[in-house]
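Comments concern the structure below.
Here the complex is missing one protein chain, while the rest keep their positions.
By written order: A and B. Residues from 1 in each chain.
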Amino acid sequence: MRKKRGDRLFYGLVIGAAAYTLLMVGLVAFSVTRGSVDIFSAEGISFVFQSNWNAVEGREAFGAFPYIIGTLLSSAIAMAIGVPISLAIAIFISEIAPPRIGIPLSFITELLAAVPSIIYGLWALFVFRFWVRDLIEKPLYDAFHGSIPFFAKTPFGLDIFTAGIVLAIMIIPIISSICREVMRVVPDSQREAAYSLGATRWETVRMAVFPYIKSGLVGAAMLGLGRAVGETILVTMIIGNVIGPGAIPTSFFSQGQTLASLVANEFNEASSDLHLSALIALGAILLVLTMGINIVARLLVKKKIKISSGAKSQ
Amino acid sequence: MTSYSNSNKNYSKILHETVNKNYKKRMIINKLVTIFAIVCVIAAIIPLGSILLEVVKNGASAISLEFLTQPQGSIGSGRGGVGPAIQGTIIVVGLASLIGAPVGVLAGIYLSEFAKEGVFANSVRFFNDVLTGLPSIVIGIVGYVIIVLAIGSFSVFAGAISLSIIMIPIVVRVTEETLKIVPFSLREAGHSLGISKAKITLSIVLPSAKNGILTGIVIAISRIAGETAPLIMTILGTSLFFTGITGPVDALPLRIWRLASQPYESAHAFGWGSALVLILMILALSIGLRFLAQRRSFKVTI
Partner (left out) sequence: MAIEETIEADEAMTEGDRLTRKPTIKESIENTEKFKVRIENVNGWYGGKRAIKDINLNVREKTVTAFIGPSGCGKTTLLRCLNRMHEMTPGAHADGRVVVDGIDIYDKSIDPVVIRRRIGMVFQKPNPFPTMSIFDNVAAGLRLNGMRNKTIVKEIVEESLKNAALWEEVKNELEKPGMSLSGGQQQRLCIARALAMQPEVLLMDEPTSSLDPIGSSKIEQLVRTLKDSVTIIIVTHNMQQAARVSDFTAFMYLGDLIEYGSTNQIFMNPEKELTERYISGKFG
């Protein structure tokens, strides 16, 4: 009899823990909705498209638009730099390097993933931004600031461009390790088929490996995107922290602001309930954005791994 | 060179010519891709090296007994330390782990051992995946609205709950994956002996998955130890030592952020020192795991 009660207790515990997961999701949805209700009832959907950010009492007006742009732009830069590099690293570790080089290398990329973003931020703020400013931004500015509007402003190193680069460094371990995982699923018989036709190694990767797992690679990239979009503390340290209509970036070297970084910046000094609600609403927008990206990404990666293991067993 | 005797055209010759024409180009492209891949690998390693170098170089000089145990002196003075932050990190992360690890493991056990294909099980799995991708700032908002507003003050408790929301999905996933690897025959053996499912799980399955799950927990703890955003809106970050679960407290990531934003060299030096301490603490945790897991090999992917 006692055994049965113990069993039921255990079963209750595991079910409870599983239910707690759902509860957490509910809490997230609840708190974000409850918190942003005030601003949305005050401004409606125009909150999403406005650019003002005025916390002065009596003249409050808040708009999320510049920060949506900032989030998208910094993430786009991160992806443009990060995805090709991640793919190249994945190809190197998975297809080119012998195991005695590949294994330590993948360990090193895992280490990169384990560095807390606050330390990335510290390093970016005090060290890396000078590299970027002097080695990349100044030359680009000197060369193009007259001709291409995107390189117009005088670069200081604390801007959207630097934020994008450091975000890229941060998401490379994530994207490349998932790429590697998906590449591992491609059966060797496919590679052999390509080699036996006289393909070079790159051609084999292009012809036999990539098409097999195309959606998995896209999913990996999107997971990286999800991480870049949601990154807070790193961005807030190096993106320049501007607010209002001036926060809409006009050049790579503009200061900017993302949804996450503004919330981090102003949360503790929010002057009114409406201000707080606006900040939480920024979080809500970010939440929707991230969830969408991550759901699609996981579906793509899971599908690829499932299909491929099914095909393998044929 | 022979050609097919039954073909009208000399395809062999045509192919041969095409091959020769393109051969050089293909070889060059292959070489370029290989070089690009190597350059990218080096480009990825350089930041890691630089980060570690800078943290050690700049942080080591700041570390002293005073630094580790005292609260910060007046701003810009360069005296004092980050004692409260170290204490706060240990307390908040510790509390979060006490909540997060058991819940995560139990939920993972549910998904692996007890779940049947149903709406409940599928939604648990689905939403768990969703939770792993949530931005940490949003989790901070949750902690704020649910706990800080409810209790009325920034608190250790709010911080711990927030961090546990980050930790649990990681532990759930690792637990489920590790348990799945345990061969089914072990469970069958238990069933055939008439042992209850609970006992099978606890006494047979779990021990053999112990190492993998432990690794997963340590990875999750390392992750939340470095989280800053959720703490901004839940524990506030004071310069005082721990006063109670419902009171505010400091933590290393938060302290680093504050120090970095101050315009004083001494504050920056403290920031680097705190970063070094944080990394060392996380490292110590992982190495501690090596000792625990030295018996069997394990492989975990997050």
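We take it that a contact is a pair of C-beta atoms (placed from the backbone, for glycine too) under 8 Å apart; a residue touches a chain by one contact, two chains touch by 3 or more.
Only a predicted model underlies this, so the values are computations on that prediction, with no experimental measurement involved.
A.B. asks: Just one of A:Asp134, A:Glu192 or A:Asp273 touches the chain that is missing; which is it?
C.D. replies: Only one of A:Asp134, A:Glu192 or A:Asp273 touches the chain omitted from view, namely A:Glu192.
A.B. asks: Which is it among A:Ile93, A:Ala208, A:Leu259 or A:Ala297 that touches the chain not included here?
C.D. replies: A:Ala208
A.B. asks: Just the residue numbers, please: which parts of chain A touch the chain that's not shown?
C.D. replies: Residues touching the hidden chain, for chain A, are 98-99, 187, 189-190, 192-200, 203, 207-208, 211-212, 214, 311.
A.B. asks: Hey, which chain B residues sit against the chain that's not shown?
C.D. replies: 1-7, 9, 11-12, 14-15, 18-19, 21-23, 25-27
Keep in mind that, in the parts below, only the chains that are shown with their structure count from here on.
A.B. asks: Of all residues in chain B, which touch chain A in the complex?
C.D. replies: Interface residues on the chain B side: 19, 26-27, 29-30, 33-34, 36-41, 43-45, 47-48, 50-51, 54-55, 58, 102-107, 109-111, 113-115, 120-121, 123-124, 127-142, 144-146, 165, 168-169, 172, 196-199, 201-202, 219, 222-223, 225-229, 232-233, 236, 253, 256-257, 260-261, 268, 271-272, 275, 278-279, 282, 301.
A.B. asks: Once bound in the complex, which stretches of chain A touch chain B?
C.D. replies: Checking each residue of chain A against chain B gives 3-4, 6-7, 10-11, 13-22, 24-25, 27-28, 30-32, 34-35, 84-85, 88-89, 91-93, 96, 105, 108-109, 111-112, 114-123, 125-128, 169, 172-173, 177, 181, 198, 200-203, 223, 226-227, 229-233, 237, 260, 263-264, 267-268, 280, 283, 286-287, 290-291, 293-295, 298.
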